[in-house]
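Moving on, here comes subunit A:
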Amino acid sequence: MALLEIDAVDAFYGDFQALFGLTLAVDEGHAVAVIGANGAGKSTLLKAVAGSVPTRSGCVRFDGTNLADVLSHRRVAAGISLVPEGRRIFNSLSVEENLRVGAFCERPGPWTLPKVYENFPMLERLAKRSAAKLSGGEQQALAIGRALMNNPRLLLLDEVSLGLAPAIVKSLYAVLPNIRQEGTTVLIVEQDVNQALAASDMAYCLLEGKVSLSGRASELSRAAISAAYFGSEVHT
Partner candidate 1 sequence: MSSTAAPAHVVRATTTTRILGVLAVLVVAWMAFLAAGDNPATQTKIVELCVFVVVASMWNLLAGYTGLVSIGQQAFIGLGAYALIVFGNGYGQDVYFSILPAALIALVASIPIALLAFRLRGAYFAIGMWVIAEVVRLLVKQYKAAPIKGGSGTSLVVPTNLYPKAERFQTTALIALGLAVLAVTVIALLLRSRIGLSLQAVRDNEHGASGLGVNVYRERFIVFVIAAFFTGAAGAVWYVLKIRIQPDTAFGVSDWTAPIVVMVVLGGIGTIEGPIIGAALWYLVRDYVTSTGSAIQLSDEWYLILTGLLAMVVALFFQRGLWGALSGRFPSLQVFPIRRRLVVGDEVGDHRDRKRAT
Partner candidate 2 sequence: MNWIQAAISGVLLGGLYALYATGLSLSFGVMRLINLAHGDLAVMAAFLSSTLVLSFGGSPFWTILVLMPVGFGVGVLLQKVVFDRLVGVDPAFQIVATFGLSIVIQNALLKVYTADRRALDIGPLKTKAFKIAEVSIGLFPLLRFVVAVLVLVSLSLFLGRTSTGRAFRATSDDPEAARLMGINSRAIYMIASGIAVSTVFLAGIFSGAQTNFASSDGPGLLIFAFEAVIIGGLGSLWGTLAGGIALGLAQTLGAEQFTDWPAQLFGHVLFLIVLAVRPNGLFGRAEA
């Protein structure tokens, strides 16, 4: 049984339907990439899993449990952590306080303050600094560290690379193997296709709220991805 099963889900962003009967599955311990153009429904998918966007029909199951009636803060306690688009750092808290808020549910596990600092050494130096004063890359590191403090079974990463220099993106993704080593399952939403495929086992490509392509990340051809990304009529 997959850790996360998304079964024929419709989801709306306001009046706008973003997901159309979307179905996908994420096995425990895997890293799965979800790629697709702007507006394909990638972020909505993650929000539907985290509970900040409601689903209208279909079913989201986590570890076999239907999440339909589980409020978003309860999903965090169940082990789903989202690193949201735009980082959403708590600006009036210090770096260390941000991390401690991440551990609000007190889920047991390997991720502790020292371990986060070990993986993101720059955060330790900035521990007492106001989080509002961090650079974009530092904030993204903090957002990931904050989510890890929950010791999630499933980590959802939304557009980690957005607005960051390639070198910084590379250093953030370098931590991913350490995260997976602890058994954490990762669902990655990315516009940077190369980065996403390199970091994952499986990949799904979304087009207009539906899965247009899926397969092992290493086996997908560039042509197939490009067709699935923009819609096949571009190439016909």
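The definition used in the following text is that a contact is a pair of C-beta atoms (placed from the backbone, for glycine too) under 8 Å apart; a residue touches a chain by one contact, two chains touch by 3 or more; residues count from 1.
Here is how the candidates were picked: all candidates are chains of the complex that A comes from, given by their letters.
Worth saying up front: this structure is predicted, and the values here are computed from it rather than measured.
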Original post:
Out of 1 or 2, which chain touches subunit A when the complex is considered as a whole?
Top reply: 2
Subject >> Residue numbers on subunit A that touch candidate 2, as the complex places them >> reply: 50-52, 71-74, 76-77, 81-82, 84, 88-93, 97, 100-102, 104-105, 146, 150
